[in-house]
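Okay, handing you the structure first.
Yeah, one chain of the complex is gone here, protein chain that is, but the others are all in their spots.
Then we have chain A:
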Amino acid sequence: MATVLVTDDAAFMRMQLKDILTKQGHEVVGEASNGQEAIDMYSELQPELVTMDITMPEVDGVAAVKEIKKINPDATVIMCSAMGQQGMVIEAIQAGAKDFIVKPFTSERIEEALAKAL
C-alpha cells in the first residue's frame, strides 16, 4: 500500500479523498492546500503518490507538477480535475502527471487510477 500526499484547496475535497484512500488501505501522509505547500511537503515527506487539484491559489496544480518533477523525475502524480479543464489536464500530463481523475470522483475510479499508476 502506498503513502499519499493529498493536494486540494477545498478541505471538503481533501477529506473526501482521504476517506476513500484510507478505506482502500493507503496511508495519507500529508495534506496540502495549495501547490506551494504540495511542493514543500513533497520534498519533506517523499510520498509514493501525490494527488493534485488543478485550480488552487498561490501555485496551481500544473505548475506544482512541474516543480515536483524537477525534485524527482519519477514522482507519481495524479491530477484531480473538474470538467472543462481539458487543456490544463493535457498540460499537466505533458509535464509528467501519470493520470487524471475527474470530479466528482468515485471510489472505483480512484482505485483504478492508483492501481495503474503504481
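Just so it is clear, contacts are C-beta pairs under 8 Å (C-beta built on N, C-alpha and C of every residue); 3 or more make two chains touch, one makes a residue touch a chain; residues count from 1.
Following the convention adopted for this analysis, contacts and distances are computed from a predicted model.
*Asks:* Between "Chemotaxis protein CheA", "Glutamyl-tRNA(Gln) amidotransferase subunit A", "Glutathione ABC transporter permease" or "Septum site-determining protein MinD", choose the name on the UniProt record of the chain that's been left out.
*Replies:* Missing chain, per its UniProt entry: "Chemotaxis protein CheA".
*Asks:* Which residue, A:T22, A:S43 or A:Q86, contacts the hidden chain when the whole complex is considered?
*Replies:* Residue touching the chain left out of view: A:Q86.
*Asks:* When the complex is taken as a whole, what residues of chain A touch the one chain not shown?
*Replies:* 8-10, 12-13, 53, 55, 81-86, 89-90, 93, 99-104, 109, 112-113, 116
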